[in-house]
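Note that one protein chain is taken out, while the other chains of the complex remain in position.
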Amino acid sequence: MLLSDLKIQEKAEIKAIRVSGRQGRRLLDLGFIPGTIIKAIRKSPLGDPVAYRIKGTVLALRKEETDLIEIRRIE
Amino acid sequence: MALYADSLALNLLRKNFNISNDDNKPIIALAGNPNTGKSTIFNGLTGLRQHTGNWPGKTVGRAEGYFKYKEEEFLIIDLPGTYSLLANSTEELIARDFICFARPDLTLVVADATNLERNLNLVLQVLELSTNTILVLNLLDEARRKGIKIDVKKLEACLQVPVIPAVAREGLGLEEIKKTCYQISKEKIKIKGFKITYSREIEEKIEELIPLLKRKLPFLQKRINWRWLALRLLEGDKTILVSINTYYPIYQERVNIFQKGEVQLDGFNQVWLK
Partner (left out) sequence: MGLTRSGLNKENINMDNYITKRGKLDYFLPPDIQEEIRAQIVGDIYQEAEKIANKVLISPGEESALENRLDDLLTSRWLGFPLMLFLLAFIFWITIVGANLPSEILASGLFWLEGKISLFFYWLQAPGWLHGILVHGIYRTMAWVISVMFPPMAIFFPLFTLLEDLGYLPRLAFNLDNLFKRAGSHGKQALTMSMGFGCNAAGVISTRIIDSPREKLIAIITNNFVPCNGRFPTLIILASIFMHASFNNTYNSLLAAAVVVAFVLLGIIITLAVSWALSRTLLKGIPSTFTLELPPYRKPQIGRILLRSFLDRTLFVLSRAVLVAAPAGAMIWILANTGFNGSNFIQHLAVFLDPFARLIGLDGFILLAFILGLPANEIVIPILLMGYLSSGLMMEPESLDSLQRILIANGWTWVTALATMLFSLLHFPCGTTLLSIKKETGGLKWPLFTFFLTTAIAISVNFLLVQFLKIFL
């Protein structure tokens, strides 16, 4: 399941990042590490980007990036 | 004599960063995540004794200033706000290169008390790279508002550096920061600094690599943290060798350490040489 599929207010655990190179490293640096818990908080009025809470910070990401993050939904 | 030559070399190197410090004031680097109130602390410490400019060759702004405690004057440089020192952006590169090569006498890391875990990421990286570090725990008023409470003493014990609680925008903690900087400069306090250890496999590779680096890059002796350099090379950081070449160019002819490759940073492609 991809992060872009996560619905608002749902929580998930990050499984893997499907991108390497600079983009991948950036995501890692921001805390998108396998095992980290992430929660989808809210959507922008136009649907994109979406704000997520990860490691105590709220970050907004575009669909192009959330399509690259594999997650496992948790209750 | 060797010490004198060494500090002369350091001054010359610091000139690369457009730092003029002819009277050898202790240099303090101010680091921290964005949105931590770092500039408030900078303004609080320096008041009007500051000026802004740019980092050499970049359009990233830089503020530097002075403050005094007792008879000692300090030069403080505000590094760009970064989440990490792992050189993914121009800001991170600037911050990292400054701490690594300009070797400030002290690094002040400002952390947001409302978001400790994320901020500790940068703190731990700075501790890896710099010897004298102080942690300023800012935005405590916001933390209190949210019901967050932190055991400062325990944090000091874990990180093994002085931790100074602050509410910069009300001016709280600034005196303590100045005092601690003073005490460190007078060597009244010795900072140990917690050094992170990695998984076994990585630690083994580091052990293998360090003697090799020492042999191949002797001009960096006493001038760089070997363990840190080994880690950067292991993870394939393309920018570190470029930086070494930038700040130690006189050695470029003697030891050809570069391989042709591409460094991609912020959409620029720098093909670096040889």
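A and B label the chains in the order they appear, each numbered from 1.
Rule of thumb we're sticking to: a residue touches a chain if its C-beta (ideal position, glycine included) is under 8 Å from a C-beta of that chain, and two chains touch if they have at least 3 such contacts.
Predicted model only: the values in this text are computed from it and were never measured.
Taking every chain of the complex into account, the chain not shown here touches A, B.
Checked against the full complex, the candidates B:15, B:51, B:68 or B:149 give a single residue touching the omitted chain, namely B:149. Note that of B:13, B:116, B:172 or B:191, the residue touching the chain absent from this view is B:116. Of the listed positions B:25, B:169 or B:223, the one in contact with the omitted chain in the full complex is B:169. Here one chain is not drawn; of B:46, B:82, B:107 or B:125, the residue touching it is B:125.
One chain of the complex is left out; on chain A, the residues touching it are 15-16, 20, 23-26, 28-31, 33-36, 42-49, 51, 55, 57-62, 64-65. Interface residues of chain B with the unshown chain, by the touch rule above, are 34-35, 59-61, 84, 86, 89-90, 114, 116-118, 120-121, 123-125, 142-143, 146-152, 154-155, 158-159, 169, 196, 198-199, 201-202, 205, 208-209, 212, 216-217, 231, 233-236, 238, 241, 255-259, 261, 266-268.
By our rule, only the chains that are shown with their structure count from here on.
Note: centroid distance chain A to chain B, computed from Cα atoms, is 29 Å. Chain A makes touch with chain B in their complex at residues 22, 25-26, 29-31, 55-57. Partner chain A is touched in their complex by these residues of chain B: 83-84, 86, 88-89, 114-118, 121, 264.
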